[in-house]
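Note that one protein chain of the assembly has been removed; the remaining protein chains are unaltered in position.
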Amino acid sequence: MVGGGPGAFIGAVHHRAATLDGMATLVAGAFSSNAAKSREQGAAYGLAPERSYASFDEMAQREAALPENERIDFVSIVTPNHLHFPVAKAFIERGFHVVCDKPLTTTLEDAEELCRLVKAHDVVFALTHPYTAYPMVRQARAQVQDGALGTVRKVIVEYSQGWLSTPLEQTGNKQADWRTDPARAGAGAIGDIGTHAEHLARFITGLEMEQLLADVRSFVPGRRIDDDANMLVRYKGGAKGVLFCSQISVGEENRLAIRVYGTTASLEWHQEDPNFLTVRHPDGPTETWKPGHAFLSAAAQRGTRLPAGHPEGLHEAFANIYSNAMRVMHARQAGETPDPLDLDFPTVRDGAAGVHFIQAALRSGREGDWVDASYVAPGA
Amino acid sequence: MVGGGPGAFIGAVHHRAATLDGMATLVAGAFSSNAAKSREQGAAYGLAPERSYASFDEMAQREAALPENERIDFVSIVTPNHLHFPVAKAFIERGFHVVCDKPLTTTLEDAEELCRLVKAHDVVFALTHPYTAYPMVRQARAQVQDGALGTVRKVIVEYSQGWLSTPLEQTGNKQADWRTDPARAGAGAIGDIGTHAEHLARFITGLEMEQLLADVRSFVPGRRIDDDANMLVRYKGGAKGVLFCSQISVGEENRLAIRVYGTTASLEWHQEDPNFLTVRHPDGPTETWKPGHAFLSAAAQRGTRLPAGHPEGLHEAFANIYSNAMRVMHARQAGETPDPLDLDFPTVRDGAAGVHFIQAALRSGREGDWVDASYVAPGA
Amino acid sequence: MVGGGPGAFIGAVHHRAATLDGMATLVAGAFSSNAAKSREQGAAYGLAPERSYASFDEMAQREAALPENERIDFVSIVTPNHLHFPVAKAFIERGFHVVCDKPLTTTLEDAEELCRLVKAHDVVFALTHPYTAYPMVRQARAQVQDGALGTVRKVIVEYSQGWLSTPLEQTGNKQADWRTDPARAGAGAIGDIGTHAEHLARFITGLEMEQLLADVRSFVPGRRIDDDANMLVRYKGGAKGVLFCSQISVGEENRLAIRVYGTTASLEWHQEDPNFLTVRHPDGPTETWKPGHAFLSAAAQRGTRLPAGHPEGLHEAFANIYSNAMRVMHARQAGETPDPLDLDFPTVRDGAAGVHFIQAALRSGREGDWVDASYVAPGA
Partner (left out) sequence: MVGGGPGAFIGAVHHRAATLDGMATLVAGAFSSNAAKSREQGAAYGLAPERSYASFDEMAQREAALPENERIDFVSIVTPNHLHFPVAKAFIERGFHVVCDKPLTTTLEDAEELCRLVKAHDVVFALTHPYTAYPMVRQARAQVQDGALGTVRKVIVEYSQGWLSTPLEQTGNKQADWRTDPARAGAGAIGDIGTHAEHLARFITGLEMEQLLADVRSFVPGRRIDDDANMLVRYKGGAKGVLFCSQISVGEENRLAIRVYGTTASLEWHQEDPNFLTVRHPDGPTETWKPGHAFLSAAAQRGTRLPAGHPEGLHEAFANIYSNAMRVMHARQAGETPDPLDLDFPTVRDGAAGVHFIQAALRSGREGDWVDASYVAPGA
């Protein structure tokens, strides 16, 4: 693990997710650029002292120098956004597989460079958009793919939070500090959570954006980065969309939600109640789909560990990405073709698409006009 | 009543609403431009045959010629949109009070002319935006006015229906027929339901639009009018908004819903579950407010007839407009100052604002750019 | 109308319900045993002074003496419970149809006497259990009758309120006063609301009780009547049930709710959200049924006036009973066979069954043991 030092909540989440299914053990880390803090965190995880590194560079070099059966199998990158690129590059170039937090990078150039590196070094790269790994999101995708909605006409997707309604970054809050710093975060609400919304819509519908128009704002006095954005979207093929994200929607905790309207049916899903998928029909009762049933899609079933009615949450969704990625790593190592169900995790190319979206939205916000949002990442 | 002939559902709704509180009796009408149909409908309502008129003009003239204590007290206009103007004009000019369905008119010129006529003839004019007469919508407004939300920053409002997902107007459906005819409806989804959304947002927040940008579309092949629109809104003072309306959101019945985010709290309300108002706070539990309690605002209490837990619906909201308007008519007749709580209904000037909104949205849709949405109706 | 004087909320509800569909006009009443108050209320309803009577006896006699085309067509009885019997008797014996509030009477003897009188005088008698006239309750019954649930095994039904959590009857509250007075109410929570729960379960499932065991209590110090009861039920044929009712379930407004479990599916309905019926299947998504659709049962469709998504509430359910009963009265008058869909309202025999249930529950509560709950009302 790189990042995830004392006080960083996302590191602990990655750790739980990586180990939930008993498929991984944390053995090395560069948890902080402060060597003492890195050792402290390593000790908390029970690591051997010599494998708590003072920098990601040191870690990449030393781990690569270990015998193959002793070195790490993959690295989890859980740093602030601006470090994703150099860390990922350092490990990819040494042949390590990568699991990386989103957004992929703070510039599109970096993102595309990673796409090329992943292809060149033939490593597995998983990006943690955990929300699309919930069973009911996978089920939603299956219903769209199966044609249960007809042709998609309209998408409403949002990610509303309220935690930055006040200038929290001026109070010493560590999360707020880096997430509102243009240098470390790259973008504000759009980069932190808007990109999850964009990925969710793309994951479920398969639609590609063609144009978008964003109204972007920083509501909180003194804030140097966007904390709210409302967007109109035109998808290829004629579907329309609304996408909005906010960190000043006071009272909201983590309202990521989507609605997809097709020609014959529609669906709705809310992250805060993730085990319920609503499907509406014009000529029959509304349906609520829940996990744990044999009548669900194979991908939804694979992401479920407990019988119906026993709630799973975000840790398990996160773990679904890790476990799939690790099974693909195993297959690669064994020289086998991965199970297609295991290939179900966001990739470096999804990450580049996300960075392109962030930048298009920011540009539209500056220009106050429609911008081209179409994009094809390199490295296919 | 003018309009509301056989097969027109909204006429029956107006009738129930007008009579629910025992304050009015239907005594005359021009229910159809077909004299026989008008008489037929009048007979169904138990009217004297001589008071079922063949045209609104005849009705206006003849009723005005009756002795004061025999003639109608006010007229309800429930025709297709393009007739609202001439009918209203005919009755206002003869000094009758008016209750009129929305949207007020199909052109802004007509709307403004009505504003001036209402002022000149000093009549009561109520526009039936019934959704803002639900007790919990009035409660929402009270909470904004009382400062419970702080300063409003963001508004999300929508009106999503799915009933026009297919070319229903080509099947002989009477409602679909005139509502998708540019000549009779003036506008499609924006005019039929978008205007309710606009009014709901304005009613609760008191915010005035400054600019809007609309992405307008007709999804159904052969349709001559908009059936879907997504809009970004900039309010005076800096608040932002998203407004979308649709008649092709398949599976949705009548999803009018709003969220208002302030600096210190937010609220949410859904028309399909109208007796629940959600209020969210950053530092305490989420609240659900319901009607029938003494701790609610006076306006919310006035709009409730049953004890808590006994659901009221749209008929009662509709009746709240009628009953308030009739109490104001009574006060006027009695030469008294109306109770301020009775003045709580949408006026002709709200109607003009609604028509301005419709036209601004259509223009933005055509131009693909931001348009000026600010407006002050005449007749203040 | 008999009863419904100043301050009695249920009288106004009956009035709105009776007139909602434009099928009735209130023309006479004995609103209070105080002649002045009765006249006052009559004037408020716009009645001719000579038809505001000082007693129900006077009203029954005088109305019966009027020419057939001038007298009332039927009487609504909205008095406290102990007067239902003498009032109903007085009108039935003079050949008037009756709409009566529940519970039917305060003794089983009286209830059975009414059954016999109704049969002997061949009048229409409707008992206002309005909750079973909601469209979604009728739909629930249709699903049971159609076999969609298989054989019913288990019923959970409750009616929980909190308004009598404190000794409200000692504060001068008129409703609390008579409803907690054994002489006027007959029974407390069981008679006031438990009987609605019993009727709801019987209406939907068609099951007859065989035995019941009730744990009955008065929680509020000084209260002279039951304010809480929990019951186990054994139905004929082997199904089991739980029925509980309470007026001390603080925080609850009017939580009448039912669940029915069959061998192949189950359903759930909540009165406070009456337009949603949940149906659960073991091998498919959960369904939510809503009113206003052509795919619903004929009885559910008949009880709906507005398009899907436009909420109706208790007034309309109440009106469904009135309108059906009035259509049956019309058919009788016209010498026609009533439409079977119009016969869909609770009868005097349902009322007797309710009284039997109340008494069985009170007896079980006193004895602390199972009692026989089977019953067949006379007058079939």
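When the chains are written out, they are named A, B and C in that same order, and each has its own residue count from 1.
One rule holds for everything that comes next: a residue touches a chain if its C-beta (ideal position, glycine included) is under 8 Å from a C-beta of that chain, and two chains touch if they have at least 3 such contacts.
Model, not experiment: these values are computed from the prediction.
Visitor: Check the options A:45, A:91, A:219 or A:370 and report the residue that touches the missing chain.
Guide: A:45
Visitor: Of the residues listed, C:81, C:246 or C:275, which one is in contact with the missing chain?
Guide: Checking the options C:81, C:246 or C:275, the one contacting the hidden chain is C:246.
Visitor: Which is it among B:184, B:270 or B:293 that touches the chain not included here?
Guide: Residue touching the absent chain, from the options given: B:293.
Visitor: One chain is left out of this view; which of C:178, C:219, C:276 or C:375 touches it in the full complex?
Guide: C:219
Visitor: I'm checking contacts with the chain that's been left out. Which of C:74, C:96, C:203 or C:261 qualifies?
Guide: Reading the full complex, the residue touching the unseen chain is C:261.
Visitor: Could you please point out the chain A residues that touch the chain left off the display?
Guide: Spelled out for chain A, the touching residues are 9, 12-13, 15-16, 19-22, 45-46, 161, 163, 252-255, 271-275, 290, 292, 305-316.
Visitor: Mind pulling the chain C residues that touch the left-out chain?
Guide: Here the touching residues of chain C are 150, 153-154, 156, 158, 162-163, 165, 213, 215, 217, 219, 228, 230-232, 234, 240-242, 244, 246, 248-252, 259, 261-266, 279-282, 286, 368-370.
Visitor: Kindly note down the residues of chain B that lie in touch with the hidden chain.
Guide: Residues touching the hidden chain, for chain B, are 279, 283-290, 293-295.
Following the convention adopted for this analysis, only the chains that are shown with their structure count from here on.
Visitor: Most central chain by CA mean?
Guide: Smallest offset from the overall C-alpha mean is found for B.
Visitor: When the Cα trace of chain A is superposed on that of chain C, what is the rotation angle, expressed as a multiple of 5 degrees?
Guide: 180
Visitor: Please tell me the distance, in whole Å, between the geometric centres of chain B and chain C computed from their C-alpha atoms.
Guide: 35
Visitor: Could you put a whole-Å number on the gap between the CA centroids of chain A and chain B?
Guide: That pair's centroid distance is 43 Å.
Visitor: What parts of chain C, by residue number, touch at least two of the other chains?
Guide: 290
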